[in-house]
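Next up is a structure, given as structure tokens.
Of the protein chains in this complex, all but one are displayed in their positions.
Chain naming follows the written order as A, B and C, and within any one chain the residues start at number 1.
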Amino acid sequence: MTQRTESARVALNKLVQDPSDAVAGIRDGSVVLVGGWGGVGVPDVLIDAVARLGASGLVVATNNCGMGRPADVGLLFRNGQVGRVIATYPVHPAATDFLARFESGEVELELIPQGTLAERLRAAGAGLGGFFTPTGAGTLLTERRETRVIDGLEHVLEPPLRGDFALIRAERSDELGNLRFRYAARGLNPVMAMAARTTVVQVDELVPAGRIHPDDVHLPGIFVDRILVSGGVP
Amino acid sequence: MTQRTESARVALNKLVQDPSDAVAGIRDGSVVLVGGWGGVGVPDVLIDAVARLGASGLVVATNNCGMGRPADVGLLFRNGQVGRVIATYPVHPAATDFLARFESGEVELELIPQGTLAERLRAAGAGLGGFFTPTGAGTLLTERRETRVIDGLEHVLEPPLRGDFALIRAERSDELGNLRFRYAARGLNPVMAMAARTTVVQVDELVPAGRIHPDDVHLPGIFVDRILVSGGVP
Amino acid sequence: MSRPGWDVPQQARQVARRLPRGGYVNLGIGLPAAVADQIDPDQHVVFHCENGLIGYRGMVGGDDPDPDVIDAGSRQVALIPGAAVVGHDLSFAIARGGRLDATVLGAYQVSADGDLANWTTPAARLSGVGGAMDLALGAKQVIVMMRHRARDGAPKIVQRCSYPLTARRCVGLVVTELAVIEVTADGLAVRQLAPDITFDDLQNATDAPLLAPSATP
Partner (left out) sequence: MSRPGWDVPQQARQVARRLPRGGYVNLGIGLPAAVADQIDPDQHVVFHCENGLIGYRGMVGGDDPDPDVIDAGSRQVALIPGAAVVGHDLSFAIARGGRLDATVLGAYQVSADGDLANWTTPAARLSGVGGAMDLALGAKQVIVMMRHRARDGAPKIVQRCSYPLTARRCVGLVVTELAVIEVTADGLAVRQLAPDITFDDLQNATDAPLLAPSATP
């Protein structure tokens, strides 16, 4: 008589060999959290695999909407796979594929403050039902949100943002999925891993269990379901 | 025309030499967050300094209420300095000083689930106005909380828990207050540091800036105001 | 004086062998702590502690005790290769966010429909709650490991809890020194009896009606 029905996350056998196995299960309409900030920490091989998979009508949460790299999140717009995107900074001049789909009305955009994006992801990961924040209160971005004055300051109620899948990138993983990130490539990757039912990580390097000191783990493997070792799209 | 009036946290000159300087400013009625979980990560020299300072009517947030060590949070109960305590597990048999003050009605107890304590502290640190959680809904512990059904599950609205001071302990600090904790001694120390207007850390070891790799910092120095180097109460 | 049923290590083994292979499992304080000592390493269960240690095991001969490596009851434990440490905020985000495959908790009372009472009694003027509510609500499966009766002999498996609740309808399995009992939609189904215990013994020690092993699928 369990209350949650998600499949068990197991500490064992997280390693997948093929990019297509890494993204298996992403379906039309899936909510996919895509890590990376600007050009760093981008899970390019996983994005490329989603492009090959061909699922469409995806709801994508991302910081940017593409920076003109061969396989950043822009590829999913180019392929017409995105139905809705939740983003904070979609206006980079190189986000031409997003722009075209947005202009034609094929893609719906939910623009949210960057801190609210991070906090909504974390709220999902932490099992919260939502939170009040003053960020964005009284602006166009929160017109449809419930509001409440707390300590004299107007707050908006933000819901958790849960993903079916998170596609993230890390520098290093051990066999249990304990991750290390490198400088600004950390970004949203850890909170996205927390917020998804299935978290897939692309890592540059795999090391044996025990090689990363327990106090040096950035994100524990309990948040990681599948590990793909790959240095990136050539 | 700033919105916040707290004094500036400066990256410079965080080091204090004397325990009394470390806790200066704690006054009657101050809200003091005291780190440590069970017997580990306990800022004993700082607690001892508060005992010498003699402020009373303190509102203390802590996991436990004492484990019978010479200078754990129990000392503040022994001294009659605590008016109200927010705790998750005050029933350890060694918490005799708390017990006596509680039985006599001198100390008021707010008992909260451990995860809610951590989350309320983090909410304060993250500038949130509160959050909805299912934990504790429908129990005696949340009888006075606002409730709301979210996704079919009853949630309670929990407010942030902000401290005037946080007294925490870390293994190591650099000159800028970047901290490393050791195993289970991490505990509530980092979130308490986030939640307080003034955060004081007792560290076993001080190292020069640059000695801790930026990717190996557990808690950045921006959350730390004062550093006292001390190996503990003899 | 020998008591009927399993001893604590045997009871802990009954819990341990039912934990999901390769799963992440939290162990509460008290009796559940013993499960870490009885797990078969080939099950590859990773134990999570509310204090932020993920991946620990019971101490064995030759282990050096480390004062900062302790379980929820402040008992010395050891870390496995691949262990990780987080603060309480993340430790409870894990528990509350649904990342634990199971938690093993002690209890004062468990009801026929899986209600759990394990943090206070009606008589208590003072109680501790710790992580009980977070874990009972957040883990995918809640296993209760407890003595079958209270010290005063009162049955702890009851039709309806008379003690203040920790969480409703959360318990899936109850392991006492007398039996392993599953909470099912049809009622409390006995899955295994301790060697020297009969079904009638068990029913006599239990307030709520039990379904005998033969009567359950």
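To be clear about the criterion, contacts are C-beta pairs under 8 Å (C-beta built on N, C-alpha and C of every residue); 3 or more make two chains touch, one makes a residue touch a chain.
Here the structure is a predicted model, which means the values were calculated and not measured.
With respect to the full assembly, the chain omitted from this view is in touch with A, B.
For the chain left out of this panel, the touching residue among A:Leu121, A:Leu176 or A:Ile227 is A:Leu121. Annotation: of B:Ala126, B:Ala184, B:Val203 or B:Leu228, B:Ala126 touches the absent chain (contact as defined above).
Panel shows chain A; residues 37-41, 63, 67, 87-92, 99, 102-103, 109, 111-119, 121-122, 133-136, 138-141, 181-191, 218 of it touch the chain omitted from the view. Considering the complete assembly, chain B touches the hidden chain via residues 1-4, 6, 8-13, 122, 124-128, 174-176, 178, 194, 208-210, 212, 214-215, 217, 220-223.
By definition in this document, only the chains that are shown with their structure count from here on.
The chains in contact with chain A and with chain C alike are B. If each chain is reduced to the centroid of its CA atoms, chain A and chain C end up 34 Å from each other. For chain C, the set of residues that touch two or more other chains comprises 53, 79, 85-86, 92-93, 96, 137-138. Each of residues 126-128, 214-215 in chain A touches at least two other chains.
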